[in-house]
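Missing here is one protein chain; the remaining ones are kept as they sit in the complex.
In order of appearance the chains are A, B and C, and numbering begins at 1 in each one.
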């Protein structure tokens, strides 16, 4: 099987894509030309500007169709493969009971000014998500969900107080990269408050995160849209209560 | 005013664009990664894969949002500016009456297997387009509209017979570049049938043509989507019945 | 359902006028034959294949007959007469008809119009041969009926989707994907030029423009692929193609032989939109419909097309007129009401105030005029633009109008209508949109009660009245004159003009069409569905 693929409109290899955007230029032939230029710079050639619409005197919206000349190299795809086994509830319960002999302590919050709790609640609360129950539902976890708009210092304090094994942070609002700024503030605070060895596992999640950005964000793991509680539970157990052969990358140590 | 602009999402310079396409890969994390890779290769970074949907086991459809890092250089935009004055009906009538002293003879057709006559009818027939009446409506033009699916040899013959000043060809179906093939066949036939000097003006039109492609298509002019009869009439008069100061690039000579 | 409170008197009057306008055309059709009808006869008698240039043997043989003895007697008499002689002459003969055609092509054949006993013998042999073909059609019909029992599709509308890659081998997976995603009917659009070809191409084809050639082999491949996916899904997926253009009768025959389930088949489309000669079209059409009637195929008519060249409000009554004419012609050819997928479309300029309600008026009028016909409801095309978002929304409202007015066959609209032939993803998105509307609002027709005397009711009455007026005019001046005047779709098509005129012949008194003879025999085991 070929490891190089192209976009598919209605035939293999046709490379066809659809694009839309606004340019801050007045509508007209020149604007259409500008749109075609942008599309070509993006590697779309031929580019058909199939729709352009004036939005007031200074902006024009475009729809472009065309052939993207870039290919996708499937071997070079960066993807966070699920690098841990998905465990059943039963496996999680027994592993934690037998090996850790106490519940994994999890502190969760929406930090900064973000008040979107539905995502973190979906992971943590019994109610869960899309038919999967949240971590609370398992005896293997002791969950402290601090809710919305939690200031970072409060989160750190709570993590210290509860002796958290893992801190789960949700960020949904991404305008002006608020989520990145908040996560940076959070990791800095944890680095300051905890010695390296005792720092809880830092996990962030939210629909607009790039799952491959954990290292650059300075966290242990990032979860994106559609995450299920089971994935998070499995990951936490994998990292905190590893099977002997799995290695002890970040086993719970207190 | 800056001559470099970027796409505009909701703030100047944010560069935001929307993109959708299908890849021939099974849905999943790897597919999402492949989509992100393609977007990045197109210069979109960060690229957010906000939607992916399996279409059967072998294809996945994606919607991507992100920041395009390409800029538009307005000075480098290729555009066929309207390089002729837009004339009123009255100007056209009097110019042709006074200077050519006979109507401009126009032969029009949809060639090849294309049966989409609405576009060429819009330009030629009285009924016209979007409130503008077609060329037939002016005494300045003698219009022969041959209709749909006209074989190129028939078109050439008709042009010879009518002593056409201009031949107007419409092409709407573009699948497998049918329009390009048909235009190539047409220009070749006209080159063969007419000495250079007596060859009628060759004009092609249709919604998917790139107006800047006249030279590469070997025609005198290309008209794209939304063309009005007035533009075509003005262009024909400009080329065939030039004002003295306009130069005689292709004046009607028989 | 009588939401519009139509006056039964006016409705009856409309049908009477349609009959008055249509009768002379049926007489015309039954007084002529065409090369394609005669080729269809040979196809049903079992003549398949093409020569090394790709010219089908049926063309070779019909051309030979026409050259030697003229078309007016039909091909059956000269051909079966020649066959009898060929048999007598001896020689390898596992496919005598093919050999005859080959000999005709080689110019080795001496044809004549038999008389007396030879004629009687030729007639009997020809009818026997035709009966074999018709039996195959009957068998396919029964296969369909059985499959529909085992893999039933009870919901309405049937969701109808187009594939058009140009390559039958790309069409197959796309059609199967569409079926899996919810399509009930798959139409394989034909290559742009096919309708003007005076022969049916042969074999599996991979190179079409904006569509795939309709060939017997392509029909067979697609029907088999859809049978597979039907079984997988537990739901019979119907196949559609186009019995239109210069080869309408042959395509109709092939459709019956290969178990297609619906066919685009309009009485005037070829005249108006392909500039095919009117007499040729009406003659072909009558024969094609007789074959469809026998095959249990649902025909889809093409009124929607008028609204792509004429205005959907101004010309609304021309749609109604054409539906009534199509109904009349269909009945004359033996089609039952359940086989009449009369066409209409959601083509009103969306910028017009109340456009959606006017659409409802038109759609409901069709529904109430033809209560037992499935009706084919076509999506917006003309007013679709490169604004794919707007287009997606418009398609959603089109679907809603279909659900509110009980349309039977819903052609799925594509957001890229103004841009490209549909992509894989366009179809998937479109089906998703249809599902949303039908699932979320499909039952809303229960709550849809046009206000008495309101815009919808008034508009529907107005269109019907205009239709009656126009029918009156057509009945008086003749349908062919009306077509010549640009009554339909603003296209003017004079009776003497158009392509394919020379393939028409007036039937001689001894004209024989063995297929028509067989079709006139009583059938066993027929039943609606």
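Heads up, the rule we're going with is that a contact is a pair of C-beta atoms (placed from the backbone, for glycine too) under 8 Å apart; a residue touches a chain by one contact, two chains touch by 3 or more.
In this text, all values refer to a predicted model and were calculated from it rather than measured experimentally.
Here is the thing to keep in mind: the chain we left out touches A, B, C in the whole complex.
Checked against the hidden chain, the listed residues A:56, A:131, A:195 or A:244 yield one contact partner: A:56. Residue-wise, the contact with the chain that is not shown comes from A:148, picked out of A:148, A:193 or A:213. Only one of B:10, B:98 or B:192 touches the absent chain when the whole complex is considered: B:10.
Although one chain is not displayed, its contacts with chain B can still be listed: residues 8-12, 16, 18, 48-53, 63, 65. Residues 350-357, 360, 387-390, 392-394, 396-397, 400, 415, 429, 432-433, 436-437, 439-444, 446-451, 454-456 of chain C touch the missing chain (whole complex, contact as defined above). Touching the omitted chain from chain A are residues 20-22, 53, 55-56, 59, 61, 112-115, 117-118, 127, 147-149, 173-176, 178, 207-208, 225.
Keep in mind that, in the parts below, only the chains that are shown with their structure count from here on.
Chain centres here are C-alpha means, and the one lying farthest from chain C is A.
Distance between chain centres (mean CA atoms), chain A to chain B: 44 Å.
Chain A and chain C, compared by their mean Cα positions, are separated by 53 Å.
Separation between the centroids of chain B and chain C, computed from CA atoms only, is 34 Å. For chain C, residues that reach two or more other chains under the stated contact definition are 164, 386, 418-421, 423-425. With touch defined as above, residues shared between interfaces to two or more other chains in chain B number as follows: 20-22, 59, 208, 225.
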